[in-house]
Structures are given as structure tokens and as C-alpha cells.
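A protein chain is absent from this complex, but the other protein chains hold their places.
Note that the chains take the letters A and B in the order they are written out, and that residue 1 is the start of every chain.
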Amino acid sequence: MAFKTEHFMLNVGPQHPSTHGVFRMRFTLDGEVIVDLEPIFGYLHRGIEKLAEDRTYTQNIPFTDRLDYLASMTSNQAYCMAVEKLAGITVPERAEYIRVIMSELQRIASHLAGIGFFLQDLGAFMTPLLYMFREREKIVDLFDMVCGQRLNYNYLRFGGLSQDIPPEFIPALKKLVNALPGFIDEYDRLISENEVFLVRTKGVGILSREMAISSAAAGPVLRGSDVNWDIRKSNPYSVYDRFEFDIPVAKTGDSFDRYWVRLQEMRQSVRIIEQAIEQLPEGDVQAKVSRLLKPPAGDAYVSIEGPKGEIGFYLVSDGSVKPYRWRVRPPCFINLTTLRDIIIGWKVADAMVIFGSIDIVLGEVDR
Amino acid sequence: MTAALSAPDLAARLEKEFPGAIVESNADSLVVDSVKLPDIASFLKNTPELDFDYLTNLTAVDYKEHFELVYHLLSISRNHSLTLKTRCYDRENPTVPSLVALWNAADLQEREVYDLFGIVFSGHPNMKRIFLWEGFPGYPLRKDFGDGV
Partner (left out) sequence: MTMPLIGSDALSYAEALPPDWPGSFWAHIFFWVILLILFITVIVLLFTWLERRWLGRLQIRPGPNRAGPFGLLQPIADVFKLLLKEDIVPDKADKWVHWLAPVVALAPALLVFAVIPFQDGALLADLNIGILFILAVSSMVVIGVFMAGWGSSNKYSLLGAMRTIAQEISYEIPLVLSIVGVIIISGTLSLNEMVKAQQDVAFIFVQPLGFIIYITAALAEVARTPFDLIEADSELVAGFHTEYSGMKFALFFLVEYAETLAVAAIATTLFLGGWQGPFLPPWMWFIIKLFAVFMFIIWVRGTLPRLRIDQVMGFAWKFLLPLALINVVITGVEVLAWPDAPLLALGIINLVVAAVLVLLMSKLFKLGGGRVPV
């Protein structure tokens, strides 16, 4: 007698421990093997792009905080750079350096949270997450010091920053930067050679190089798939051309590689911050910009390398105080394009691992 | 440094391949006829010295009398970029050919544009709303959304 089996549907989310917010996936399962997957978006859609059309350029900076709320600084920076390009504003050098320091700190903080949650999805009960948050806490304290906020920083302004860094910032930063390589080594030692971690992530969810490029995957997802592409190198914005750093690239494109790229990127970020502290010039941190900015009519697209990937802003101005069109290029959302292709054929447990290795923040996916 | 390709130069070359397809070309963007869009996109992607293998960003803008679709193309191997635009004048049933077959990245982004602008991408395998639910009245990112309320 032959067994008669049938596929069944399993709904994961929007309320589920490992969907990183309110993402929903509808699996069709054959036993535990996923034969089909439909990602369902929109549970956190707040219509930010529409709302932004009704506010002035400056009023829109807080919206960028609320996109990827684990990486507000880089969203701030991308938006400010887009407006600066549109309005032709030049940023004082000191402000550029501080921006670089902030976005590299943000990259480390975001990767720490990303790796922590990734391991949480793997079933490592909270320990790695809390260890990661130990360092993230220190970075968040530094952000608190410069802008009084711990999550939605709203620190950057067109043509500079909302305020200069306080005098106690640099010593605290130096202390952290000196300690960070040790911590990163500790994570490397604890995680990267853990047998269970390796069998769960090596070869799981392989995203091929062609697929990664065709799907416009960005950030660690792209670099995990053997594509040497980092906007900080390929199109150096701000003052990134003055620093020495490497782009970690991994070969296979599996979940482990995406994790590995993140870990190595943290080391490079530390290097950049070290150099930035040394080169940090004195001077103003804010260019003279009209309070009620009216950029000339036209459009501009600027993208920078955020922690999750290429975060870009496409702005259209009609010469008024409000943007005519305010579009975000959301790396988290676009990285999910391949989700279906790389998850199919794996088991439910692997789906969470693969999903976690992409490292998304729903605030940016749904906007 | 990512070099933005000069649109007029490229326009001259494309005009030879696809006569009448180029609507407009200014310093930083190239506007093409939406009917010829897939052919031009395919040419841009498959010509070795252009090699636009990476569709960075896809979006639309509602200019009231027409929709403008904006494609930010990038070549990873050659590190140059191009802004490709096309226009759609029909407000009732706006339809533009889909580019999913060329760049997988267009998949979710075209669905997003459909959801928020109501522009249908013909040839897209799964043209459904993405953020809003089926049956949501109107298309929010259109400039006339909410006018009649």
C-alpha cells in the first residue's frame, strides 16, 4: 500500500517569534519541506512616502529614522545627502568626518543586532543576542551622548549636523574602539567554530552570484555571494576615499557567508573609525542653509552603503518647500526579492535561518 | 567612482538601434518610449560594453498629466550608472511592459508601483497588491488620491 500524502499550508506570522516584526510567510509544506512560499508584506505599512509629500524637507528627517530603526544614522545620512545634492549644499569637513564615524558606529550596532537575532533564530536561547547587545548598548550610549536619543537619532541636518559632538565623546569613543576588536574576536571564537552553528548554516540557503546581482541584493547579502561591491569603495561618498579599509567578500553565498561578511565588516568599521578619529579636523559642523529649504526643481538619486545594503533616496522637487516625490530605495525590501527562491526545498527550521541571515527590519520593508 | 553615463551620447547610439524610441535625453537621464522599453532595456543589459546588470531602483512619479517611471541602472562590472525613464500618459488604464524577465529585482518593486500608483506592468508573473489589501480604494501615491473625499 502506498502512502497517500498531501501538502499542507502553514501560516507563519505576522505574529511569530522569528519574523523580525510583522512579516508574514505562507508556506506550503510537504512534511517539513517547503515546496512553496508566499511572502506577504504590508503589516507595518504606514505610508511614509505619501506622508513625506505633505511635509517640508526638514520635517521629513525623522521619517528616515523610522525606516530602518536599527540603523537610523545611515538613513539620515542618505536622505540628507540626497537633499544636499538637490539643493547644491556643501557640507563642512568636520561634519563629514563625524557623519562617517556615526554611520560606521551604526553599522557595527546594526550588525551586532543582526548577528544576535540571527543566532536567536537558530535556537541559541538569547545568549548570543545578549552578548551582542552588551556592545550595542555602549554604541547606543555614544549616540545618546551626541543627540540625546537611543534609537531614532534625527541627528543629521542638511549641510551638517544638528550639533557638534560634546567634548567627552571622543575619549569615550576611543575607549570603545580600543575594546571592540577584542569583543569581535570573542564572537568569532564563540560562534564561527561552533559545530552546531556550522551544520545549520554552511550551505544553507545559497544565493548564487547571478541571482544576487539580478535581484539587486545589496550589502552583506550581495557580498556574501561573491560580488565585490561596496558603495563606500565603488563610489566613495562623503570622505570615504581618505580611509584605508577592505571589503570582505565571501564565495558561496550561504547563510554562513552572510554572517561572516557582517562579522568582518565590523572589524573594517573599527578601522575606519580609528582613522577618522585621527584625521578629525576642527571647524564648523553646519553649513549655512536656509531654514525653509526650497531646492530648485529637478530630481536627484543618492545612495549610500547602509548596514543592510544600498539605502538610497530618490527625490523630486518642484521648487516648493515640500518634496514632490519622496522615494526610498529600501535595501531590506529588495533583499527579500530572492527569499522565495532560496528558501524553497529547505525545511521549516532552515527557513528561519535563511530569513534571519538576510537581516531585515520591517520598518523599512513596509515603510 | 561610479561614472554616470552621458545620456545624450547613449541616446545617439540607441537612436541608431531603435529609431524613434528616444523621447528625450538630458544631462542625467534618458527618456524612452514605453513600448520600446523592454528592447532598449535588453540592449542596455546585454551589450558587453554597457553591461547594466543591476537594477538598483525602480519607482514612479505622478506628474498629474503623465506618470514617469524611473529606473536607476548600474553596471557592477564596469561601475557606471544610468537613469532610464519612461512615460505613461493613460491615467485610466496605465500599462507599462514589465522588466522582471531581465532583472529579477523588478519583481517586488513593480508590484509596489502597481500597488501605490495603479500602473499595471504587463508580463509580470504576479501582479498583485503588495502593501495594501486587495480592494483598497484608489492608489495612494497618485496626486489626486483623496481629492474626492
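General remarks:
Criterion: a contact is a pair of C-beta atoms (placed from the backbone, for glycine too) under 8 Å apart; a residue touches a chain by one contact, two chains touch by 3 or more.
This structure is a prediction, so every number in the text was calculated from the model and none was measured.
In terms of the touch definition stated at the top, the absent chain reaches A within the entire complex.
Contact with the chain that does not appear here is found for just one residue of A:95, A:204 or A:293, A:204. Check A:123, A:283 or A:319 against the missing chain and you find that the one touching it is A:123. By the touch rule set out above, subunit A reaches the unshown chain at residues 8, 10-11, 16-18, 30, 32-35, 119-127, 130-131, 134, 194, 196-197, 199-200, 203-204, 344-350, 352.
In this section, only the chains that are shown with their structure count from here on.
Centres computed as Cα averages put subunit A at a distance of 25 Å from subunit B.
Per the touch definition, subunit A reaches subunit B in the complex via residues 41-42, 45, 47, 49-50, 211, 213-216, 227, 229, 231, 234-236, 299, 301, 303, 310, 312, 314, 316, 324-325, 327, 329, 333-334, 336-338, 366-367.
Partner subunit A is touched in their complex by these residues of subunit B: 1-2, 29, 53-57, 59, 61-62, 70, 72, 76, 79, 83, 103-105, 107-109, 112, 116, 130-133, 140-141, 145.
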